[in-house]
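My structure is below; once you've seen it, I'll send some questions.
Omission of a single protein chain aside, the complex is shown with its protein chains in their original locations.
The first chain written gets the first letter, and so on, giving A, B and C; residue counts start at 1 in each chain.
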C-alpha cells in the first residue's frame, strides 16, 4: 500500500529527509542478475543535488550500501536491503518550521492525519525518499537488460518553453549532455536560461518530463485494473510534485475523431505492427510492441525563497521565508526518477506475464 | 492485481461482453450499511445503453442480483457477490472478428499475450466490465453517506467544445438534466449537436470528464506510493479509453511560477483552510479538506462504422467495417463510472485511515 | 485477506449457507487450460451432502455454472466467475437460532464483531462456503496436470481409530472405494461403524486427514514468510473445524534427536534425492522433490442433536437442541476440500516460481 511498490518486483522504502538514512528493501528480484555497481551509482548521481549549477547546491554523496541479496556480484533471489546515510542535513534550517505549515507542502496534512510529524526538511514527504526508487529502478534496468527494453526520459517543457517537436525528432542519447536533460541543445539553452532567472528571484518553475520505452515485447500489462498505463500513471503520480499524466495521444488527441485516431495494423515483413502510434504502445492495457511514451507534469516546487503568509499549528497567522538550499526547478533531477519508476513497473509486468501460461 | 481493485474495500470483477454474465465480489465492505436498491439500480441506469438517443441503442436492462453479504437490507461485513446477466448479445455481429484485429482495440494484444481470446464483443476488454464497477461504486457511495462526502462528475469537454468556466461556476446538481451530462445547458446543447453529427457519419469523438469530491475530511491518503491522487489517477486510467489524468492545477498550471501556484493557509473561524485550491484538495498525497477535483481524458471509441484497413491473425491484410450498435461518444455513460471509481477509492482510503491510530 | 486466497492463482469467494448462492472468482489462472467439466462436477460430488448413508442426507445438486473466463472449452487468462445456487435450504429450521448462540459455533463472535449476522445455517461461517474452494481446487488440479503433480488426501483417523501404517503402506487409489475415504478396507470398516454409532446418538466425532502430494518439482516455495509448508498450513487451518496441522515428522518427531531426524542426501542414478523423508518434501520452505505429506486435525462438528445449555443475544440462559440434517463426521466430505486447498497452494507456488528468473 503506502510504502511498497509493485506486485512481484517490489520496493518497500523508508526514510526521512533528516533522519539517519533513507533506503529500502527490494523483494522479488530475479536471481542471477549481474549487479553493475558503477551503473547504479551513476543513476544516483543523476538524481543527486549539487550535480550542476542550476540545481540545489547541497552536497550529499548519496552512496548506496547493499546489505543483502547480492553474492559475488549477482542477485540471489532473496531480498536486497540497502541504505543511504543522510550526511548533510542542516536541521537547524528547519527549526522555524516545527510549528509552521508551509504553503502547498504536506506539513498540515501529515500533522492532522498522524497527530505528529518530523518537521525537519519535510520528513517523509521530502523528495529525498526518491533515492530508494532510483536504486530499485537501477536494478530493474539491469534486470531488463536481457529483454532489450530501453527507457529514456527527458525534460520536454519548463514553464512555457517546450520542445517544438515530437520525441522521434530528437536523439535521446544526447539528453545527458544537457544539464536540464533536454535532448535539443537550442531548447535546452532556453530552459536553462529560464531556470537561472527564476532562481535568481527565489522563485520556482515546473514543466513536463516525457518518457519513452522502446522494445517492450507484446503482452506486458494486465487487463482491467492492472492495465499497463494505469500502473505507469499511478507510479508517476506517486512522485513528489507530479500533477498529471497522459500517454499516447493523451490530452492532445481530444480534438480528433475516431477515424483520425485509430492505429491501423499492417504486416511488416511478417511482423504485425501499426502505421501510427497514437495508442502509445499500449492497447487494452497491454503492450503492443510499439514505443510506449507518456508525459508527466511537475508543478513548481512549493519551497520559494520569498515571504509567504501562512498559519502555525495553533492557527495563528504568521509569515514564512524559507531558508536553506533548494531547487528552482526539479525536472533535471526528476528525469532519472521517472525512468526508475518506469523500469520498476515494466520489470514487474514482465515477471507477471511469465505466469500467464 | 489485474482484476481486483482496492486495499480494504476491494472489488474483484469478472465477465466478458458476450459471456453468460458480468459481476463481481466486494470484500471489506463495512457492516451495517443500508442497501438502497433503488439508488444502486439508478446508478446502473445512468451507465446503461439505450438511455438516450445519443448513446448506443442496445437494450439491456442491466439488473443486478445480489447473492450474498446483505441480510434484511443491511451489509453484514462478509463479501457481497453480485451478478448481472448478459441478455442482449448479438454475438453473430462479431463472427467476422474471430480472426480479425480491430484497429486500436485489444484484440491483437490479448491474442498474443494469452494465445486465445473471446472475440465476441471484445470479450473481457469490453467496457461492459464497468458494470461491476458501478455496482461497487454505488455501495461505496452508500457507505460514504455518513461522512458527508459528495462526488459529482460531469462532461466538461467533447471534441473541441469545452465548458467555458471552472467547476465552481456551475450547479453540478443540474448534470443529470443533460443527456450529455454537462451541467451548463448552453454547452450541453453544443456537445449534443456535435455528437449527433459525428454519429451520423459513423465516426466517434472523445473528451474530458471532470470530477469533484466535496467534504472529504483531512487525512485520507497514504504517503509515498499510496498518495491519494496516485490512487485516483490509477483508478481513472484503468477505465476503458482513458488516456490522461490531472488534478488541481494539472497541465494548465505549467506556465505559472511557485509564487503564483502555492495555496496560502489561513485561519477561517478557527478552521485551517486555504485561500486558493491549486492543490486540488490533496497535499503530500493526503486530503487537506478542500475540494478534490481532477480531469479524465477519454479518447474517441475505436469502433467506427467506417471501412478500416487491418490484418487478421494470420497476418493477412483485410478491410474491416464494424456492424452492430455502438456509442459515438462514451462520455455521457462514463460519468457514473468515473464517480464509481472515485467513491471506491475514497472509501478505501477512509477505511485505511482508521488504522493510523 | 479475508475472502481471497493465493498470490497469483487467486480465489475470491462469497456466499452464505442460506443466501441465494455461493460462488467465487478465480483470477490469475493460466490461459489455455482445458476445462474438464465432468472432472470438476465429480470433485463437487465428492464434497456433496447426501453422497452416502453416513453423511448428512441433505439433497443438494451443487451444480456449478461458469460465467466467464472459459471460451470454447479453454481458460482465456481472464477471471473465471462461477456460481452454485443454493436450492435446498430449510431456513425455518434455523428460526430458533436468530437470537441464540450455538456452543462452539461462530454466532457469538460474528454478532459481536459485525453487530449483525445472517443466522440461517451459520451464514458465512457455514462449511457450504467450501464449495467455492472445491471448484477452484479442481481447476488448479487441471492446471497442474502438465506438471505431473498428484495430490491424494484420505481419512487416516476417526476418533481413536487410526490407520495402523504410514501412507506408503496403502494404495491411495483405493480411497474412493471407501465411503469414509480411508484407503485401508479394514480400518475403513471400523471407522464407518464408529461414525454410525456416534450418529445414532446424535453426537459427532473428529479425526485426521492426511494429504500426500507426489511429483512436486524441486523449487516451489518462497523463503521466510512464504515457506511452502506455512502456506499449506495456513490453507488447511482456514478450513472449517480444523484445529491442527503438521508435516513431515511433525508432532511425532519430537522424541528424536537431530542425528535420528536428518534426511541424508544421496545420488541416485544422477538425481539428488534423500534416503528418508522426515522433512516431508520441504526444506527451507521449498519443495525438494520428495513426497510432500501432512496431517490436518478436524474437531467434531459443533452441531449435535442433543440438548445443550447456552445463552441468547440478550444474555439470557436457554437450552438449545439442533434440528435439521447434519454430519456426524465431516472427514469423508472434507477430503476433497483438503485436496482443493493443496492444489491451489501448489499451483500458486508453481506460478510464483516462474518469476524467479
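Observations
The rule is simple: contacts are C-beta pairs under 8 Å (C-beta built on N, C-alpha and C of every residue); 3 or more make two chains touch, one makes a residue touch a chain.
All figures in this text were calculated on a predicted structure; none of them were measured in a lab.
The hidden chain makes contact, of the residues C:21, C:97 or C:198, with C:198.
From the options C:59, C:243 or C:321, the residue with contact to the unseen chain in the full assembly is C:243.
Remark: the omitted chain is touched by one listed residue; of C:155, C:288 or C:342 this is C:288. Remark: the omitted chain is touched by one listed residue; of A:46, A:113 or A:278 this is A:113. Interface note: of C:180, C:208, C:292 or C:350, the residue touching the hidden chain in the full complex is C:208. From the options C:58, C:227 or C:323, the residue with contact to the unseen chain in the full assembly is C:227. Not every partner is drawn; the one left out touches chain C at residues 1-5, 7, 13, 101, 103-106, 108-110, 112-115, 124-125, 129, 157, 159-160, 198, 203-208, 218-219, 221-227, 229-231, 233-235, 237-238, 243-251, 253-259, 261-267, 270, 272, 274, 278-280, 283-288, 297, 299-304, 306, 308-311, 315-317, 352-353, 356-357. By the touch definition given at the top, chain B reaches the unshown chain through residues 8, 28, 30-32, 77-78, 223, 351-352, 354-357.
As for the chain not pictured, it touches chain A at residues 1-4, 10, 12-16, 19-25, 27-28, 31-32, 65-69, 71, 74-81, 83, 113-118, 123-124.
What we mean here is this: only the chains that are shown with their structure count from here on.
Averaging Cα coordinates per chain places chain A and chain C 46 Å apart.
The mean-CA centres of chain A and chain B are about 26 angstrom from one another, to the nearest whole unit. Chain B and chain C, compared by their mean Cα positions, are separated by 39 Å.
Shared interface positions of chain A, defined as residues touching 2 or more other chains, are 223, 352, 356-357.
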